[in-house]
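Here the complex is missing a single protein chain, while all its other protein chains stay put.
Chain naming follows the written order as A and B, and within any one chain the residues start at number 1.
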Amino acid sequence: MLTVDNLYAGYGASEVLLGVSLKVKQGDVVALIGPNGAGKSTTMRAISGLIKPTGGEITLDGRAVQGMDASQIAMLGLSHSPEGRKVFGPLSVEDNLLLGAYSRLPKFFGFRRESAEDLERIFDLFPRLKERRLQSSGTLSGGEQQMLAIGRALMANPKVMLLDEPSMGLAPVIVEEVFATIRRLKGDGITLLLVEQMARRALEVADYGYVMERGKIVVEGNPAELQKDERVLAAYLGDVAA
Amino acid sequence: MLKRLILILGAEALLLLALAAIPMSVNNSFLLGLLTLLTIYAILLIGLDITVGYLGQVNLAQAAFLGLGAYTAALAVTRFGCSMPTALIAATAVGCLFGGALSFPALRLEGPQFALSTLSFMALTTTVLNEWESLTGGAQGLQVPRPPLFGAMLGPKGFYWLCLALLVFVWIAMRNLLSSQWGRAFEALRDSPIATDAMGIGTLRNKAAAFTLGSGLGGLAGGLYAFNFQYLQPQVFVYDLMVILLLGVVLGGRKSLWGAFVGAAIVVLLPNLLSNRLLFQIFSGVGFLLALTAGVRGLSRKTTRPFHTRLQSKDLSSPSASIGDPALKPGFPITPSGMTNNLLIANWFQAVAPVVAMGMLVAGGIFTTNTEDWRKAIFALMLFAVMVGLPEGLMGFASGFLTRLFHIPPPELPEAVPLDSVLAKKETTGRPLLELVDLKQYFGGVKAVDGVTLTVRSGSIHGLIGPNGSGKSTLVNVISGLYTPTSGEIMLNGKPLPKGSLFKVAVRGVSRTFQNLQLFSELSALDNVMVAMKGIYRSTLPLVLLGLTRGNERRAGGDSLALLEMVGLKDECRTPAKDLPYGAQRFLEIARALARRPDLLILDEPAAGLAQPDVNRLLEIIRQVHNRGITIILIEHHMDVVSELCDRVTVLDYGKIIAEGKPDEVKRHPRVIEAYLGGANADS
Partner (left out) sequence: MHESVVAQMVVSGALMGLVYALIAYGFQLTYSTSKSINFGQGELVMVSAFICLSILNFGIPYWLMVPLGLLCGSLLGLFVERAGVRLALEQKSEGWILLTIIIGLLFFSASENIWGRDDRPFPTPISSEAIQLFGISVTPVEISIAAGVFLIMGMIELFKRKTLLGKAFEAVSADRDAAELMGISATRTVMLSYSLSGMVAALAGILVAPITTVGPTMASALVLKAFSVAVVAGLDSGFGVVLIGLFLGALESLTSYYVGSGWREAPGLILLILALAVRPTGVFGKAQIRKV
């Protein structure tokens, strides 16, 4: 469903990604882990179009999308829940969710009717959001905002979803909830690329894993094996004498 | 070196000669009047260029200072019977006074707010000049007799000599100022106010100085203006005039004395150009052809020219605007809907818009009956074409062209000084240098730093690590003064460190680099470091204006060169910072931070994005700094760097310290591993 081939990207003079290649098959949850500064979020942003790659190819459902505007790529069925959640603070929970489906809803009238079913589905998944549906999203707690960001990305019925560092800044208990949600989505058959600093949690839910370090993929493979792989620990904390 | 001196000074001398000789050879009072006005406007625009070119702000108040200076000089003569020198000094002083006063409210502002503030002042001045009839005569106007100069009455020629002499004086003084540390400081302000503060250069005071200088020159020009026309009316000093002045500065070329002069010439000559239909048609035709050639070339080569009045090389969330030829990057397929699309769109507008604008000028010249009536539109179209198509202005373009044509060598480099005399080895005592006591930084409900107590010993390299969002950068931002802590104490050498002020902290001997580079992008590598020397080699303003501070300049340059050599950038010292490769930019920030000979150096992710060879270089540099007794706090994600360098490591998570000790101890600490990799699943 999503293929990234030899991707190069960066900010201004700094080249962050130095030839990243990965694949996300339909229905899979793929984890992209690695230490901070490795380029995981940069990879996400290059895929979703927030930054333009300087080299390489990105293919979404058979179609080349590298270099397109983010809004165009979103219209093609890619949903990205960004690092830091980035909910639309002044807008209500419900409005945020509605905007998630922007690409397929009528723009002036009738959008409530069209989206009613999808909204119910999301509220089913996140009952707390339903309680707060008219509340301004900036006043939600960190965990609730993360749920909202995920729900918002799901509203688009995306072909592929990118989820960037959902655990960041959240208390451990809330992180539990987030990953429970991810497990439930996995059961529903979602195609998901998950970026996480918390390697163990990510590998627990994944079907396949990639480890990034300094702009390149250094290890990839079966999550169970990666959990035991010394190289993963080394990527985070340097070489550790046994 | 001599060649450069001869060519540049020679050109200026020629100009001066021409300006002096014309009235002597040609007996034309109209021409004399034009030349006088030219010198007056040149002084005015040089003043305007300080804020527009060097500070990079849109200053809409300069016409107000012209008016204030003019009326001050007029009143000095009519009310107090002053002589010419006194009146002119009064005019300049009033300009400085109001400029200084306005700079206080305008000081903290950037961009549109600054422009609005100056615009208000402009309108306010017009109102006051109009309404305060008892003082200014209001709309009726004010007659201004020309006072004697040292007893002698000045005729048109005499007055012209005076204006010319003043222009020469201003030119020399401004050249001395703007090529000194002051000029560099002004440019640094434009490129990164945060870094300017962090290098111990007060942004506020330097901005005020720049603005006051510019307005003082405006006042002086105003005094001369009054004595030139000998009749003043408030409706002259209005917004319309201001736009024309901006036209002059932008068209002539920002950040350039010659540019101000050329701009003044255009402003003065323009009305005459317009009244002669044929001349205008030729002029607009030539302009159109130039725009067309430039446009066609631009489109075919796919170059975008930077457009900035303020440059930001640190923005991380959007594609960079100055990308070279994308086809040369590895493996990049240029698809029709691909990346080049966006570039091309910005591109074609930049190439086509000036052509359209100049085309409209040509059409106007042919079809309208009276070009004078369309004066404002003509200015507007010219200014538009220049801003979009030739942002560096005529002189900016010409100086590059002439430099290549005559092979003018760049200015000579100062002599590099041995590193020891720049960064003398300090005694390291091992005693606590920096102490944090229960430091807290809350942003609303977010506890970024939640009670950190930490001691950094003199002479050590102290690492600060932790997962994303753990509060490392916030902590360092609090220490260096970017944020004011919510509570807690910070002590440097046993004395409290000022809080919440980058400037004060820098002055006390704490220097830093930034996670997102904060270089002075338009300045050369050498200038970047020299800016930071301003606090070390202080020169007072009057001495600078007179050009008597060359010694200090040389010493600052020598020191800076030594620092650049230490980080391996000596050969690139003339390269503009924005054109350096990424690794070099990181090293440059370190060199710059060392200029103030700090006791404590904070490095915020210095290895971020560096390739392995550069990482090795970085290790060497940091070791060298360490050897000279400078204490270092190092935030890093690259664990090898931390292990190699740090004597001691503190680990943060959720704003609190979870471990501290030697690198090896900390790496094996279970809580640290858990923080980084995440805990095991609670279910299993």
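Throughout what follows, a contact is a pair of C-beta atoms (placed from the backbone, for glycine too) under 8 Å apart; a residue touches a chain by one contact, two chains touch by 3 or more.
None of these values were measured; they are calculated from a predicted model.
Chemist: Among B:Lys376, B:Arg550 or B:Arg623, which residue is in contact with the omitted chain in the full complex?
Modeler: Only one of B:Lys376, B:Arg550 or B:Arg623 touches the chain omitted from view, namely B:Lys376.
Chemist: Taking the full complex into account, find the residue in A:Ser103, A:Gln135 or A:Asn157 that is in contact with the omitted chain.
Modeler: Once the missing chain is taken into account, the touching residue is A:Ser103.
Chemist: Which of these, B:Pro85, B:Pro105, B:Gly155 or B:Gly551, touches the one chain of the complex that we don't see?
Modeler: B:Pro105
Chemist: Just name the one of B:Ala353, B:Leu413, B:Met491 or B:Val507 that touches the chain not displayed here.
Modeler: If we include the chain that is not displayed, B:Ala353 is the one touching it.
Chemist: Specify the residue from the set B:Val58, B:Ala93 or B:Val507 that touches the hidden chain.
Modeler: B:Val58
Chemist: In the complete complex, the non-displayed chain touches which residues of subunit B?
Modeler: Per the touch rule, subunit B residues meeting the hidden chain are 58, 102, 104-106, 108-109, 111-113, 115-117, 119-121, 123-124, 127-128, 130-131, 194, 239, 243, 246, 250, 304, 306-312, 315, 317-318, 321, 346, 349-350, 353, 368, 373-381, 383-384, 387-388, 391, 443, 473, 477, 482-483, 514-516, 518.
Chemist: Which parts of subunit A face the unshown chain closely enough to count as touching?
Modeler: Per the touch rule, subunit A residues meeting the hidden chain are 48-50, 69-71, 74-75, 79-80, 82, 86-91, 95, 98-100, 102-103, 105-109, 111, 152, 156.
Here is the rule we use: only the chains that are shown with their structure count from here on.
Chemist: Please compute the C-alpha centroid of subunit A, do the same for subunit B, then give the distance between them in whole Å.
Modeler: Centre separation, subunit A to subunit B: 40 Å.
Chemist: Taking the touch rule as given, give the residues of subunit A at its contact with subunit B in the complex, in rising order.
Modeler: Touching subunit B: residues 6, 8, 10-16, 35-37, 50-57, 64, 66-69, 165, 167-169, 172, 175-176, 196-202, 204, 215, 232-233, 236-241 of subunit A.
Chemist: Under the touch definition given earlier, write down the residues of subunit B that touch subunit A in their complex.
Modeler: 313-320, 323, 326, 329-333, 335, 337-342, 446, 467-469, 578, 580-582, 585, 605, 608-609, 637-640, 642-643, 664, 667-668, 672-673, 676-682
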